[in-house]
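The other protein chains are all here in position, but one chain of the complex has been omitted.
On to chain A.
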Amino acid sequence: MADMKKLPVTYPMITSWQWHATLFSILSDDENAKKWIFSNYIQLRCYNIQEIFTGDDMLLADMMPGSSALKQCPYLMFSLLTKEQIQSYCGNIIDFIIKTIDLNGYVYGVFDEAKILCDAEVDYKFPHELFIYGYNRDEEVFYVGDFTFQDHYSYNTVSFSDLERGYEVITEQDDHVFKDDHKGGRGLYVVMKNTEHPIYEVDIELIKQTISEYLNSQDTKDHFRMLRNRFDDTTFGIKVYDKVLAQIEKQLHAEEPDFDIRALHVMYDHKVLMLERIKYLMNHGFLKYNEDTINEYQTVVRNMLTARNLLVRISITGEIESSVRFKTYLDAAKEKEISILFRILAELEDK
């Protein structure tokens, strides 16, 4: 075994959720994988859930295929290993992760990040997905990616002992990733890059269909029914703007205003990725190169970013009256996005 190994990662172009940040960390730079990424990740959806840690109501927004992306992406091999398998094969979690990395496998799973972050014993848990892409035996650290360490997605180190503690205390009940897969139990995932051969081409038919469904806020659950069929009260497509606005206005005017920017951040990431998709389609001859369209869509991205930043500002200053401007930015982004995507859709239909 080597003393140190880091598998390649690229800072992800979208970071809204750990599953996307992990996928993009591994695949962002891969030309084959881009064909899959830009053919998917078009539809937006949102629905209300109870927050895992606090039990509070939250509006969960995500780009489809959502949290299944790591499993569904053909350019990744995603394998589940139970806690018992890990124990049987390697004896302990540290050796398991090191051996996996030696075989070019990334490791993904739920750890108690309260134990990882706090030196002192704490009486609460913070179960969260952690992405592990390297190790250093001399320094006894793993190289990891997550949001928890710096309040935004970042790559950091975690000591062998902290990671082991963070793994051991997570019970079946705490492991929301395994629970979400309807498997129950406890364990980790191994993620391997599978990009050597092109196995998925840019799917213009799918792009056209999904952009149309996005623009018309159509219920697209049937595309994804084999993955998940819990779609009660789900809003799709462009109507996610209205849902997010309504949720934020409700939060801002509550007795104790709440500022949950996660849904807005997902929307911002959706625009960032759509802009990259437009450029990609233009650069590869699927759309005619048009700098005006790129510049116009950049204003959509900018307005979404400004709306998100304004909400952060309101949370700091308490200037609730500024929420009028928040709506203006969101409305401007929505109107412009609709007009550009209808034009793009028409051009793709004409081809």
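Simple rule for what comes next: contacts are C-beta pairs under 8 Å (C-beta built on N, C-alpha and C of every residue); 3 or more make two chains touch, one makes a residue touch a chain; residues count from 1.
Note that contacts and distances are computed from a predicted model.
Entry comment: the absent subunit's protein name, as recorded by UniProt, is "Carrier domain-containing protein", drawn from "ATP-binding cassette domain-containing protein", "Hydrogenase subunit MbhD domain-containing protein", "Cytochrome c-type biogenesis protein" or "Carrier domain-containing protein".
Note on the undisplayed chain: of the listed residues A:I49, A:V122, A:L206 or A:V312, the one touching it is A:V312. For the options A:E31, A:D123 or A:D151, the residue in contact with the chain missing from this view is A:D151.
Listed here are the chain A residues that touch the chain not shown: 150-152, 154, 302, 305-306, 308-310, 312-313, 316-317, 325, 329.
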